[in-house]
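A single protein chain has been omitted; all remaining protein chains appear in their positions.
Every chain is named by a letter (A and B) in the order it is written, and numbering of its residues begins at 1.
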Amino acid sequence: MSFVAADQTRRQVVGVAELKVSARPGDLLVTYALGSCLGVAVWDPTVKVGGLLHCMLPSGSEHEELASRQPARFVDTGVVALFQEAYRLGARKERMLVKVAGGASVIQQGQADSFQIGKRNILALRKLLWKNGVFIHREDLGGHWPRTMSLDVGTGEVRIRCNGSEYVL
Amino acid sequence: MALNVLVVDDSSVMRAMLIRTLRMTGLPLGEIHQAAHGAEALQILDRHWVDLALVDINMPVMNGEEFIDRVRDTPELRDLAIIVVSTESSQTRISKIQRRGARFVHKPFTPEMLRDQVMAMTGVSYAQPSGSGTGLGGHRDL
Partner (left out) sequence: MRNPLAAELASAAIATFEQLAFLPAEVLEDPDEPDGQVTASCRVRFRGPASGALEMEVAGDFLGELAANMLGLEGEPGETERRDALGEITNVICGNVLPHLGGPTAVFDLSPPEVFPHPLPPCARPDGRLAYLALAVGGGRAAIRLRVYG
């Protein structure tokens, strides 16, 4: 498994294609440079367990070996791994708050976003959650700017930094 | 107390989507009735107590606009909570629907858009998240 167990420090950086979960109220999970990638934060308010995923591509179905080695790389395998890891710390599906950010259309040098990875990531996430009967509680999706996303494990507060402004999601 | 719901749409797939979204909200649901048009819905209302109706506009036999008029003109039914879920885009028609005390969700919608209107109409705050796993069955990824 590719995700990294949270250590003793307060700020836990979640890298690209990684996920982290925590049950320690002092922990702040942070992920940077969400462009077309998706950041998915889950939090169970009863047991105060939280997790953050930074996934890159919609589906691991055509990359089985990579998806099993690094599930957080893909939306479909990454979100499943995120929920499973949160369950191991006592979270329950029916209490889970899901907040998502990213999925931008990042256009470089005036070129069209022909692969539309951000949009495809968003659709893959919505489809997975719909099939599993889970709502998105809050979202900050699309646009053209990269985002930084953080989750305060003690309070469940998710903050987004994007294009010079910062706000609570 | 459980909410009895009536879902009125001539598309069976759309009725299934609406019922799935209602189950996801975690609201305590009682009986769930389905009708393919307004006339069938009125027959159901004649025989069953319903707390909330989700209603399409363009349907055969009796459309949603006429159904709402009939409900509002019937003393025993006039307070029924109604959410119109429709592809209707005419401001004229939407305003009329809203003046008759119905909320409006435009198709296409996300599950969250419908959830927000259902929660607003039923007065239930969304302090607790989805009632996911409440009898939806089938898919077991999460």
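Details
Here is the rule we use: a contact is a pair of C-beta atoms (placed from the backbone, for glycine too) under 8 Å apart; a residue touches a chain by one contact, two chains touch by 3 or more.
Just so you know, these numbers come straight off a predicted model, no measurement behind them.
The omitted chain makes contact with just one of the residues A:24, A:63, A:127 or A:161: A:127. Considering the whole complex, the residue from B:2, B:16 or B:120 that touches the absent chain is B:16.
If you put the missing chain back, the residues of chain A touching it would be 116, 119-120, 123-124, 126-127, 130-131, 133.
Think of the hidden chain as still there; on chain B it touches residues 10-14, 16-17, 20, 58-60, 63, 86-93, 107-110, 136, 138-139.
The rule is simple: only the chains that are shown with their structure count from here on.
Per-chain Cα centroids separate chain A from chain B by 32 Å. Every residue of chain B that touches chain A in the complex is listed here, in rising order: 20, 23-26, 110-112, 115, 128-134, 136, 138-139, 141-142. Chain A contributes residues 76, 79-80, 83, 93-98, 126, 128-137, 139 to its touches with chain B in the complex.
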